[in-house]
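Complex shown without one protein chain; remaining protein chains in place.
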Amino acid sequence: MDSPATYFHWGFILISVPNLVVIGGMIVLFAIALVAPFPHSEEGDDGHDK
Amino acid sequence: MIRPMGATQDEYYRGVRMVPYDLVKELFLALGGVGVLAVLVALILSSPDVGPVTIATWAHQDPVDFVTTATSELAATTVSGGYGNPYNTAGPGQSWGPIAPQKWFGTRIPVDSGNAFVIQPLQRASVGNTDLGTALSMWQAASSGDQAKWLDAYTKALANATVTDGKVTVAASDTYGPLTVMMSNLLGIAQAGGLDGLLVINGRFYQTDYTQPLLFIGDSGYLSGLASDAHLTGSQWGMMNETGSYPGQTWLWLYTMWYQVPPFTSPDGFLGLNMSNADLGIIILMTILTAALALVPFIPGLRDIPRWVPIHRLIWRRYYAPRKAAPRS
Partner (left out) sequence: MATTNSVASNPKSWTLRLRKAIDRHLPMDHLLPDRQPYYVGSWVYVFGVVTIAALVWVVVSGVVLSFMGPQWWHDSRLGRFFNSLHFWSVQLFFIFMVLHLWGQYFMAGWRSGRAATWMIGVVIFAVSILTAFTGYLSQQNFDSQFIAINAKDAMNAAGAGAFFNVLNFGQMYGLHVMLLPIGVTILVVIHIVMVRTRGVVKPIDPEGSSRSHGEASDFVGIKGSVK
């Protein structure tokens, strides 16, 4: 981990691979959180109000 | 009038179906999960720790740069020498029209670079060293015109200096005045570690303020060379980066981004904002943007984007789903 990181140069953007992994990982994690099923209770999930 | 929110929360949720939800268990699961993750990553990847640069290392690794920097300190042509407040009044500091906070609070951290980094350490070392003592006396007694001439000649000569056994040699000349003796002594002190000690301790015993040695090292080409190799400088998105292959402060992406784009990259810039007052301009800009983030609830358009972007429809799909079905009685 102490060896220098690789950098991506795209236009004016210059970003290290580790930083890209963190940011990319965050986007992936957010997307997963949006779609992954969430465990819910058995009290009837037909959405009707009491 | 402060509304009793407790009662109002019952009103707010009237008609909404409530389901069991264990917040405390969730917290403990989070503590456990994050803990396991953090411990594993810490064990496997460790953390960065590149050792600090000392004046001694600098003087050994690049003696010409060291002597050049020290000479420039005497000439007050270094970054710290011409900085302005809070260190001295040698420069105007950054300003944007009437906005010049760098000047407003005065010289609260006084540093006289040439004196602090060169003359005083040499004075301490001149005890018992008659050659150095003579050279220093010659320097102190000279007119500023003479000093300027010696500095000019010596600086030019340093551009072609050579290094032998860690010592710096320049073309022989009698136009340098006492500078060759002063600088070779300073280099010797530095290489022996004495200058680190003198600048850090500064005559005291206990010390936690590294202003002087850091300003001196910061004036060097040596440090910025190392920083550039590690992609830490301002024009390399450096604020976001870390040594080695570790992630850096990714949350500073927007702050460092402005240093890479006009007007902050050009000498002429736009509306009075350019390279030379980039620090001030960008701090003002980021203050405004941070305030805007805080005030999102009140900014039309910005506060309406969540309604236009259907991400909330994914988050609350159980809420929205029944409405698609045929109405039930």
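Observations, loosely collected:
Here the chain labels run A and B in written order, and each chain numbers its own residues starting at 1.
Everything below uses one rule, namely that a residue touches a chain if its C-beta (ideal position, glycine included) is under 8 Å from a C-beta of that chain, and two chains touch if they have at least 3 such contacts.
Bear in mind that the values here come from a model prediction, so they are computed numbers and not experimental data.
Taking the complete complex into account, B:L232 is the one of B:L74, B:V181, B:L232 or B:L273 that touches the chain left out. Note that of B:S47, B:T89, B:T175 or B:S266, the residue touching the chain absent from this view is B:S47.
Where chain A meets the omitted chain, the residues involved are 22, 25-26, 29-30, 32-34, 36, 38, 40, 43, 45, 47. For chain B, the residues touching the chain absent from view are 2-9, 11-13, 16-24, 26-27, 30-31, 33-35, 37-39, 41-43, 45-53, 83, 85-86, 93-94, 101-102, 104-106, 108-109, 208-211, 214-215, 217-218, 223, 226-227, 230, 232-234, 238-239, 242-243, 246-247, 249-252, 277, 279-280, 282-283, 290, 293-298, 303-304, 306-307, 309, 311-312, 314-316, 318-320, 323.
Everything that follows uses one rule, which is that only the chains that are shown with their structure count from here on.
Chain centres here are Cα averages; for chain A and chain B they lie 30 Å apart.
Per the touch definition, chain A reaches chain B in the complex via residues 1-5, 7, 12-19, 21-23, 34-35, 40-41, 43, 45-50.
Contact residues of chain B toward chain A in the complex are 15-17, 19-20, 45-46, 48, 50, 229-231, 236-237, 240-248, 250, 253, 260-261, 311, 314-315, 318-319, 321-322, 328.
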